[in-house]
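To start, I am sharing the structure in question, which I have written as structure tokens.
As you look at this complex, bear in mind that one protein chain is not there, while each of the others sits in place.
Coming up: chain A.
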Amino acid sequence: MAVDSQTVEKLAELARIAISAETIDEVSNRLGDVLQLVDQLQAVHTEGVAPMAHPLDEVQVLRADQVTEADRREEFLQLAPQSEAGLYLVPKVID
């Protein structure tokens, strides 16, 4: 299945990944190869088959709503490329 460059641009926008104009054809081709591979699934008869989420059909566990972790805000903020006054810094979003 071929993927056109417009589709790749749309996917790149959705995934927030900058893709250079020079590589877009290459990306389209490789993506097409992968989609061709996975399109084999379309021929399989799956009516009435329940989609599988966990191999052992375990269910999500619940726990008491209690604080279990210590506050490590400063340590985590130190990992940020930019932070100030206990907050993450990003370029201005609102004018």
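Methods note: a residue touches a chain if its C-beta (ideal position, glycine included) is under 8 Å from a C-beta of that chain, and two chains touch if they have at least 3 such contacts; residues count from 1.
The definition used in the following text is that contacts and distances are computed from a predicted model.
According to its UniProt record, the chain left out of view corresponds to "Glutamyl-tRNA(Gln) amidotransferase subunit A" among "3-oxoacyl-[acyl-carrier-protein] synthase 3 protein 4", "Sigma-70 region 2 domain protein", "Glutamyl-tRNA(Gln) amidotransferase subunit A" or "Nitrite/sulfite reductase". Although one chain is not displayed, chain A still touches it through residues 7-8, 11-12, 14-20, 27, 30-31, 33-42, 44, 46, 49-56, 58, 60-61, 63, 72, 75-76, 79-82, 88, 90-93.
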